[in-house]
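A short worksheet on the structure shown next.
Every protein chain except one is present and positioned as in the full complex.
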Amino acid sequence: MDFNLTPEEAAFRDEVRAFLDENLDAAESERDMNWFGGWLKKVREKRWVGFSWPKEVGGGGGTVMQQVILKEEMAKRKAPPLGSCYMGLAWVGPSIIQYGNEEQKQKYIPDILDGTYQWCTGYSEPDSGSDLASLKCRCERDGDEYVVNGQKIWTSIAMISKMMILLVRTQTDVDVKHDGITCLLVEMDSPGIEVRPIKNMSGGAMFAEVFLTDVRVPVENRLGAEGGGWKVTVSALANERSSIAEVYGLTRKMEELKDLARDTERAGQRAIDIPSIRRRLQRAEIRIESMRLNGQRFLTKQLKGEPLGSETSINKLHRASLEVEMGELAMEITGSASTLMQGCDEAPEDGRWAKFALGWPEVVIGGGTPNIQKNIISERILGLPKD
Amino acid sequence: MDFNLTPEEAAFRDEVRAFLDENLDAAESERDMNWFGGWLKKVREKRWVGFSWPKEVGGGGGTVMQQVILKEEMAKRKAPPLGSCYMGLAWVGPSIIQYGNEEQKQKYIPDILDGTYQWCTGYSEPDSGSDLASLKCRCERDGDEYVVNGQKIWTSIAMISKMMILLVRTQTDVDVKHDGITCLLVEMDSPGIEVRPIKNMSGGAMFAEVFLTDVRVPVENRLGAEGGGWKVTVSALANERSSIAEVYGLTRKMEELKDLARDTERAGQRAIDIPSIRRRLQRAEIRIESMRLNGQRFLTKQLKGEPLGSETSINKLHRASLEVEMGELAMEITGSASTLMQGCDEAPEDGRWAKFALGWPEVVIGGGTPNIQKNIISERILGLPKD
Amino acid sequence: MNFGFTEEQELLRAEVRKFLDQNASLEEVRKIVESDEGFDRHLWNRMAELGWIGLTMPEAQGGMGLGFETFLVVLEETGRSLFPSPLISTLLAARAIERFGSEAQQARWLPGLANGETIGTLAVLEESDDWSSSGVRLEGKRDGGETILSGAKHFVPDAGNAGLFVVAYRSGADPEAVSLAVVEEGADGVAAGHLPAMDLTKRLGKLDLDDVRVADDALLAADWAGVQSLIDLGAALVTAETVGAAERALEITTEFAKQRIQFDSPIGRYQGVKHPLAEMFVDIESYKSLVYYAIWAIDAGDDVAPLAVSRAKAYVSETFPMAGISGVQLHGGVGFTWEYDIQLFLKRGKWMRPMFGDADYHYDRIADLGGL
Partner (left out) sequence: MNFGFTEEQELLRAEVRKFLDQNASLEEVRKIVESDEGFDRHLWNRMAELGWIGLTMPEAQGGMGLGFETFLVVLEETGRSLFPSPLISTLLAARAIERFGSEAQQARWLPGLANGETIGTLAVLEESDDWSSSGVRLEGKRDGGETILSGAKHFVPDAGNAGLFVVAYRSGADPEAVSLAVVEEGADGVAAGHLPAMDLTKRLGKLDLDDVRVADDALLAADWAGVQSLIDLGAALVTAETVGAAERALEITTEFAKQRIQFDSPIGRYQGVKHPLAEMFVDIESYKSLVYYAIWAIDAGDDVAPLAVSRAKAYVSETFPMAGISGVQLHGGVGFTWEYDIQLFLKRGKWMRPMFGDADYHYDRIADLGGL
């Protein structure tokens, strides 16, 4: 075992730190959208947007270790995101790089890196649930166009996206349901697309339903081969396996929660000094640390070229309970003020913790409910029979 | 609602208290077997042994409320048991009173009340599990005798019992498996009976396996009709539904546990003042209090003549987790000394807590595992489908 | 020994349920809370006519003179339907006036509270969010036969709708020198309003007092023990209402688990779903017993009342918020959408937790009362 960085890795870490020292000292008040725009420009210049992507498409060509170092340092300093085209960077870009033709790469990748507009992913359907491959969205070819009819659900940020990566069924008479699926890149302002935001319990909407009626998509907008859409998707899904980023997100939230507990006075003492609160914070922090180290064990496997399997469910389960627990802790720390929402002086930190405490389901259920994760572990790793 | 006692009930409570004041002030050192013998004689004279049984068979004829009062006062003062023929008082006696003939009543009931010898119950079999009625123990009639062949398991105190109430199958070609079961009263020194104690993880044995090979039982030892054994058993099982006694047992153990936490010093402070310990003790105590009150709600139903159903699983679940939790608490309170066993000065209270912490399975699993209780609640009360 | 409701009480329960089913389905409740006031004054007046608001108030003042044990039945039903109304707040204000007010004071305010015209509330907490006597810092300054109150009360239930505030103020230097004053909306220097709420069926607000002059005939003869008995009552009533909410949340989730088909069978078949529901049932039945007993003890004036209340509130504050979360989780993807009802109960859990003391407060209280 060796948790030390090589001299080259240490040099890269120092480079990141120096960049952050220089560019993150702007006063909080300056951190508005203009500031964020400037930040995006600077990290783009460093090629840290799409850092894992090959240099020839405009990415940073960073090694796995460099990616980890970059994410870690950014999270430690609570830096804003690297790039603004969230789904494009996470899902669409990698698929286009791997399966797109030269024209598609040139057309889409630079805009994703620059964050020119948003992408969304049209994968889930009302009846497909966790069984993604059972999708039914109909697609027929008509000359140089595909004609799509169907419905998608749980599509993140569909309402603000210009483009969608869409999975459709081009063939129904297949032996294996994974066959006959095709991947299309669709303009969201195409006639026949209706987006209905799904209002969540906070009153906002991150997801939407997308209804597609006789939507015509040029054949050149197909990504990969006709009927080869499943492969495209799987490679994108595999891209999401590493949990490093999640851990640093939690670490950051944990630091903020500890600050909250230090700054909140409850009946004459700091909330952090209330034994039941402190113990629960301690437990949460240890679990986050174990996630970090679990992630490093998985990373070691990846660096050795071994594929990651169901063990990623370990950190997903930790995260599921931590997202809930940290929200509850924030509520208990802030006491009677806990349920006051944004828009009044009395709401702690303008209601962000109240919002956080309602925000876990999107994260927890989105990645597969805890029950599903436990099934994965017990069946695929422990070898227990299916229910 | 009214939690007050009627004047008659209060008078009875005072009678019990006066008795305890008079008879429990013996110094601890006097509390040896001789003392216990004297105690048994006195409570027998008060007719508090078999207090719920009709007066005509030698019982006390106590009302339901009086029984509750008696159990409550006894538990509060940590009094020893009322009677020494444990299985006889709990299971066998009620069955004989309800189904036995005059001869059987005269032959067995007085000895049960006097605690002359022990009884055991031959119900469970290796393959019957929670499905008691699927029992297979063979029984054929041969003149004035039954001949029994088979095996019983989880038979409490079989090794020190003189008599056994035994369920056998006298008919195999039945439509309903509850039919064809017969109940016999068997002398344990009959030829062909072999008792093998089941050593538990404490190294002791409360249960045994009982092997029966060509055991001959006189026909007059049959309790109830041939093939009517299931009814006999069910009535005995119903007798066990009330959880009042369990609650007082737990209350008593809880008081002892609190004393332990007060008397144990950990790194310069009393264990009871360690916040994590105190909070867990508090939680346990509230749950015990809720069991007491749940029991009183069930009692109200009983007093109104309504039958008790699956709701008794509520207190069984509480008890299951409390038995475990209280054992673990005792371990945490006593720290490094927690795993020292009986037989050395260093073991806290001569190792009784260590033994207690190993003793929950007999109680918890004996009454049906927590998973089974949860199935009962979710299927029978909430109406969810069977798995 | 009788741990059950009378026939009359069961009839009342049926009557209240019918009323709420007809007038306040969850669909209806969602509409009601979108209004400015956040409750339906028309329904409120009808409940007053039916005698439910004045149920526990003295007959002489227009109430029905019944015990809280009977009121329990009403609260379980308003809890079931998440009915938005200032019922508990009004009852606490009335209880304060009944217990610590002169006959004249009772005659002045109780009839209006009983008949629904006046909405009352109890204002104890300040910014410190401290339920102990030292949390009350608002000073009552004597000036020419009047008492001047200047400061703010925080986390006041139904502050924006209340016409009458029973305000806890510091009446002397002794740490426990705390008493109560009645302050009416509209009086000079009184300003109150609601704040943005997570649980829209329950509104909290702030009461600002800017040199408010209170005449002596608006001071109640309460000491700190008296104020604390009102806090206890508040905790008991909130817990009782939570029993109803919890039972409904369990029903809704159980029903969903029966209906929702995945991999060809209802998800309620799986132990991963049914066992958490069984655990919820065990908890609900258990804190139900605890709160019934606490309310009996309050009615009976039994010394065990404060201890019994704290046990019930500690249990419910620790378990019901998690039950709401579990309910949403067992619904899978749809559980957290605005459209499904289960999320309303999750929010109720978060609102309920700190009301009249969270679990930490009540565990400490148990210790102070000589318990563990």
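Observations, loosely collected:
Every chain is named by a letter (A, B and C) in the order it is written, and numbering of its residues begins at 1.
Convention: a contact is a pair of C-beta atoms (placed from the backbone, for glycine too) under 8 Å apart; a residue touches a chain by one contact, two chains touch by 3 or more.
Since we're looking at a predicted model, the values are computed, not measured.
Shown chains touched by the hidden chain across the complete assembly: A, B, C. When you scan B:R216, B:R252 or B:R266 for touch with the missing chain, the hit is B:R266.
Across B:G61, B:P80, B:P218 or B:G335, the single residue that touches the chain missing here is B:G335. The residue from A:A11, A:V219 or A:I381 that touches the chain not shown here is A:I381. Considering A:L113, A:I314 or A:A337, the position touching the chain not shown turns out to be A:I314 (whole complex). Touch with the hidden chain on the side of chain C covers residues 270-273, 275.
Listed for chain B, the residues touching the missing chain in the whole complex are 129, 154, 198-201, 203, 265-268, 274, 276-277, 324, 328, 331-332, 335-344, 346-347, 351, 354, 357-358, 361-362, 364-365, 369-371, 374-375, 387. In the full complex, chain A touches the omitted chain through residues 1-5, 9, 65, 68, 258, 272, 278-279, 281-283, 285-287, 289-291, 293-294, 296-297, 299-301, 303-304, 311, 314, 317-318, 371, 373-375, 377-379, 381-387.
One rule holds for everything that comes next: only the chains that are shown with their structure count from here on.
The most central chain, judged by the distance from its Cα centroid to the centroid of all protein Cα atoms shown, is C.
We define each chain's centre as the mean of its Cα atoms; on that basis chain B and chain C are separated by 42 Å.
Centre-to-centre, using mean CA coordinates, chain A is 56 Å away from chain B. Rounded to a whole number, the gap between the C-alpha centres of chain A and chain C is 41 angstrom.
Those residues of chain B in touch with two or more other chains are numbered 279. The multi-chain contact residues of chain C, meaning those touching 2 or more other chains, are 270, 273.
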